[in-house]
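Written out below as structure tokens is the structure these notes cover.
Missing here is one protein chain; the remaining ones are kept as they sit in the complex.
Coming up: chain A.
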Amino acid sequence: MTSLKRSSTDSTNRSNISSKVFLRSSKGKCTKVVRELYLRQDIPCSSQLCFPCSADAPADSNGRVRPFVLSATPAANNIFTKGHYIVPDTNIFLYCMDIIEHKSAFYDVVVLQTVLDELRNRSLPLYNRLRSLVSSQEKRFYVFHNDFRLETFVKRLEGETINDRNDRAVRRACAWYKEHLMDAVSGTKSNCPEIIMVSDDKGNLAKAKKEGIECASIRDYVRGLKNADELLDMISAAVEDAQAKASKAEMLYPEYFTMSKMQTGVKAGTLHQGAFNVSPYNFLEGSVHVPAFDKALLILGRENINRSVSGDVVVVEILPKEQWKQPSTKIVEEESLTKNDNPDVDAPEAIETEQERKALVEEVKKTLGGSAEGKPQPTARVVGIAKRNWRYYVGHVDPSSASASRGRSQQTVFLIPMDKRIPKIRIRTRQASELLGKRIVVAIDSWDRTSRYPVGHFVRSLGELETKEAETEALLLEYDVHYRPFPKAVLDCLPKEGHDWKVPQDPNHPGWIGRKDYRGLLVCSIDPPGCQDIDDALHAKLLPNGNYEVGVHIADVTHFVKPNNPMDDEATARGTTVYLVDKRIDMLPMLLGTDLCSLKPYVERYAFSTIWEMTPDAEIISVDFTKSVIKSREAFSYEHAQLRIDDESQQDELTNGMRALLKLSKKLRQKRMDAGALNLASPEVKVEAESETSDPIDVKTKKLLETNSLVEEFMLLANTSVASKIYEAFPQTAMLRRHGAPPATNFEELQTQLRVRKGLTLRVDSSKAVADSLDECVDISEPFFNTLVRILATRCMLSAEYFCSGTQAYPEFKHYGLASEIYTHFTSPIRRYADVVAHRQLAAAIAYEQLDNSLHSKAKLEAICKNINVRHRNAQFAGRASVEYYVGQALKGRVTKEEGFIMKIFSNGFVVFVPRFGIEGMIRTRELSQGGVEPETEFDAEAYVLTIGEGSEKLSVGLFDKVVVEVTDDKEEKTGKRKIKLTLVKVGGK
């Protein structure tokens, strides 16, 4: 038998073709993949020095050649004194991205394709950051496709690990660059730039030296830069960990399961996966909500939490039933328990300190002693992390962990994050003394089994604690708000005319196609005072048949924001405008938001109008949607509008129109209430600011006028009408908003509390029942009690969310709070992206324009919904945090006595709500006695009564009790935030 020995590379041994074979595993499948590479010789080096490359660089389909990025005269530094291009390897991008992004250094960087691909596989966020660095072109980063260029392609050798192969590819590319540039500059006067490979791999560096490639470790390289101290701090701790690891042996935390073991377990139902949350009152208690259980699984203690950080997606294992517990009734704060921890890790550590263990043991005792009331909840332990959701954390350096005497030498300090649910972070720094008292941003790098705390590195400093700029930026970062100015690509999408843009006068202009001329209608807008982004305007007109024509006109944002251009992409990412006390972070550029789209008075504007015909009893006869042109007659503030309506002498048509609107809105509201809409309460306060400096001077609770509800009713009506229309047109892909009915278990605790403390019942079987029984929850002697109950009830509910109609069944569309069958957001397209989508869908539904393909895709819409739900929530949190900060600033240095109510009670403290400022604060029992000694307490968990002290000083407080507290401001040591401090003055009224 003859063997035909045709070498298997026969077809592939041509020099410009190379093939690569690997196995791809996903979803339990394993596929062999063969990739053929066609190696080219025309991939340019992109150095402005290189004439040969610029001569034969390939052009794209439009015939354009990419401009060459790498500077002809790159920078040098103190150690590498010749001008050079930098070629970092993957680890540098993985661990030192913060330095790479820093403005002071790292210009003219060659990003190799090998490195970029590896980075993408290791960390998508970092990859995206690098991509945006490259595309910004500011720092002259060039992606060199070395794996596609013949001279720099490296084939994996037999037995070579992929890492070694990639390292070799990096070295090969460096060598080629050097050679290539030498050739390019020979015969010219230019200096040939040096090529410096930056790596952290000792082996790689040694090999590079041997091969004659200029190279340096990241530390050595950075040492040569001007601001070396700052930059050195920004190197991830992970780089050094590898070396340090060997020295320590003691493992504090249990090892994680392997990925495959976790996946198997989750699939088989023996393990559960969910997002990890930490209780705001007890840092040793976490919870994970998993689909298999109604109630969240409790995770108690450091060992069980096993290095999860709030926000991570974790895999947990249920503990045996004997270890099930009740959620704690005690406030446990990290600060008080761990303040003596040493940031340096030389001393052996235990996971749980003696104190922590004591706190936990007390917990257990209580559970065992307690009656059967409130069954113990299942507990679990974390066995692995499916996905880390680490982000940047803002905080400040724990002053007690830093010693100023050590000067500029490197020391390890603790960073205390602003978010109490995040554990302390160990960072190494050379600038400890400078960082004290500053707000700083850090990133967590790793959390080893050997370390009690996660290890991170310094990213940047935001400025002094308690300066407005630093605090504002801090909270924007904490809530992941995109606050950077709009990039050029976005601004390029704005109309060329800028502020001079006008509605075209020529009725044959394309802008007028499909638009109705409503300039003759008496339209006006009613908004908060000083509102610049006017989304909506209204009008009402008595028809000859005795009915009313009512119109809601919404800014036609989608006329300016076309789908899938950079402006649309940016708005999708931002999702919403964020309102802070003194600042607004826009979703759309100013030009649109406050001018071209804004329905300003006295000028013509494009609008999207919803017109109803209504009987005087507010029964809707017909509804019509159309794009239009309107001219608002006046922009009122709520108060102004109220005054005008109330002033009988004003009998002009505009005012009468508003009166008609007010009358109709009251009827609409009544109908809504009858249907079971909830009247919920959340504490809202307003910070009065000095007009010049915008420094806060006073806090007031917001006053609600009839005109507020006038606007609200018609907006709700418009939203509901639009929701039905777009759902009818796009049953699978309509952008809607729902508010799920909360499970009855959510109300259990509040129900018990009301029954025990006040003898009241709260019925929760329907939103109507809730609304009615909330009305009955009154304490005649205490008018505020009802509001308090409403606030608490609101906290029991789910949050409303955007969704794509195809993902839910029709009955699930229901908006619980509004008691509406279907609902969407349509009326604020300037500040919410959901409204933009609804506008596009409505425009397509009325055949005004074609619907963009992306809005036909369920998957894309779901992604949009997911993002804007998160953004929306973050915007709310950020807004609240901003108010909280400013309330603190407004009260700075003042001492007032205010009445408050106890809204939550623990065995060692209670939470007091002060309606005057809309704030809540914690009072711990240890603060009630002299000398800060924990007093004797007795906590009756079933009666919600806490008795403190003994004998004559005995003091007893119960839930919902009215107390008088002294409100002072206090700088919280833990978070560095200026916060309200409450001190108990007496129990009972003033």
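We take it that a contact is a pair of C-beta atoms (placed from the backbone, for glycine too) under 8 Å apart; a residue touches a chain by one contact, two chains touch by 3 or more; residues count from 1.
Definition applied: contacts and distances are computed from a predicted model.
Set against the options "Eukaryotic translation initiation factor 3 subunit G", "E2 ubiquitin-conjugating enzyme", "DNA 5'-3' helicase" or "Ribosomal RNA-processing protein 42", the UniProt name belonging to the omitted chain is "Ribosomal RNA-processing protein 42". The residue from A:Ile17, A:Ile162, A:Ala489 or A:Ala769 that touches the chain not shown here is A:Ile162.
Among A:Asn78, A:Asn227 or A:Thr258, only A:Thr258 touches the chain left out of the display. Within the full complex, the residue among A:Leu23, A:Ile780, A:Ala809 or A:Ala859 touching the omitted chain is A:Leu23.
Think of the hidden chain as still there; on chain A it touches residues 1-6, 8, 19, 21-25, 28-30, 32-34, 156, 158-159, 162, 258-261, 263-264, 267.
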